[in-house]
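One structure is given below, represented as structure tokens, and several questions about it will come after.
Not every chain of the complex is shown here; the ones you see sit where they belong.
Labels for the chains are A and B, by order of writing; each one numbers its residues from 1.
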């Protein structure tokens, strides 16, 4: 007989009441009407920057992501015969597995490169030649490189689509897409003709240096009416915390941008709290804002949701994990479906999953 | 024309008379009656320790493994749509490829992590958060980590099954399953109502430090009547060679445990000789028992079989490879089928392969 003590250790539950961010993809599906035309342009584009998306394309991407999330196993052959080149020259497991999982879920094949030193680049091969090689071997590329200019250099020679999965301090567009997707899954009314109250967004991070923040702020520009206010919290001054032109772009879109240094003063009004502490600089990561910290005792609004691109450190305490504020795990789960939606469009397979195209 | 000398070099045989452990999976299939109920509990369990198996579950696992080994190509779609996260933070090719081959043979997809430094753990991410990430990206995890506590820490947060593929000096349960499976393929009568002579097992290794030995000894506890004696051979004293509680657990099960320091005195009575020289300590491997060695001249019983978890060094001489004692290559081959059986049950796909469930 098996010792009950060991049984207790090895038994696990596959489903628990999901207090961590009830996803509501079906509500979002109903809130947005399908319009395949808005996805058509993605079939000949690289995904480089949040700047390249407009409102219509974003809504259709979110709708398709919600369709995938509501029907996880249904589209398992959509990418049959397609090969993804998964090139992560900067250490990452989270983003790499998120993309690879998305591609596998749709039935595609994958070739991984996880060590820069094994590539011809070590022999002095140009990125243009690496791109030409990729043209012959795969159908889509995902690239993370600490060297900011690599993805753009490859885009010039590529004849298959490439996704920027994080280039230095510059951008990480698919993370931002996943973040905004999560917000709309929580409040689908905001994309309908009958929206409820707009949101106060509190963003703890450094816009000049954190690529997830930079990419997200750009997307917010497409939905200025959704955000009553955007309050950026860090320990830099308003003059120093933005990259050149960044604040101007945000304000031109109609967003109300506030800045603050005291998090606990901002939290009581925040509907969405986004927090991040890490930026990728000089081939390594750097931490900012050590003084900022959220936990179960923070003065959060009762219905406030918390987002974090993960990996997290002490800035986001585990005491929040079991609360209804926790939408950061849902954010990570939804990111796979968002990437499924994007990848489907990039390799021209959208017609296999849309009802009308 | 092609130079006959080069033809001689490049020609190879796919099948040779299999002197290295005639597998007999079909005989084992006939010896055990199918009983799917005994596999049901595996569908909500992590695989952490040999302690969690009872006799009934073991026999059904061995039966299913034998079914796979007897019909290698038949079940090639059983794991369609399932994603394995293959995480090997400690150097390994043998065990990783064994698991990945098993998963591929059943039609599943794989994402590999072979470098600890590429994971968020390098950024200080907790194992609980890594587990939550795995929940979103895959359907099953296999983990080998020199840090003994990692797998248990992840088990707390995982909602998909994880297999401990070797955690420091602690356990390696699937290797033990493969070892016992091999013994029963050789002597299927021992699991019937009409067993022949029980076995004298000679085990060359260090129970306190070698995880393969620790896991195997636990499994023997479920079949005390199969083993007339278990003689453990190494250069430690009986007081020093066991971990706390280890010898007691073995003797409580009814096994007769002897210890010895002179291998050549034990071999003439041994039916099964299991030998291993390596343990994994402190993130590297350590060798024990340099004085112990088996070769074609060793005083083995005529029908004795030799097992080794591999990789081997000088303790198991290649002069035995071409003899009928060599069941260590069969052991490695059978390990793939054993893992196929286990993985099938863990991801709740057993109903696709069992006749009655």
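Assorted remarks:
As a working rule, contacts are C-beta pairs under 8 Å (C-beta built on N, C-alpha and C of every residue); 3 or more make two chains touch, one makes a residue touch a chain.
A quick note: this is a predicted structure, and the numbers were derived from the prediction, not measured.
Shown are 2 identical chains; the number of copies across the whole complex in this structure file is 3.
The rule is simple: only the chains that are shown with their structure count from here on.
The distance from the centre of subunit A to the centre of subunit B, with each centre set as the mean of the Cα atoms, comes to 41 Å.
Residues of subunit A touching subunit B in their complex: 1-3, 6-7, 9-16, 73, 76, 88, 91-94, 96-98, 100-101, 104-105, 110, 112, 114-115, 278, 285, 310-313, 318, 329, 332-333, 336. On the subunit B side of its complex with subunit A, the touching residues are 44-49, 51-54, 80-81, 83, 85, 109, 111-115, 117-120, 122-126, 128-130, 132-133, 136-138, 152, 155, 158-161.
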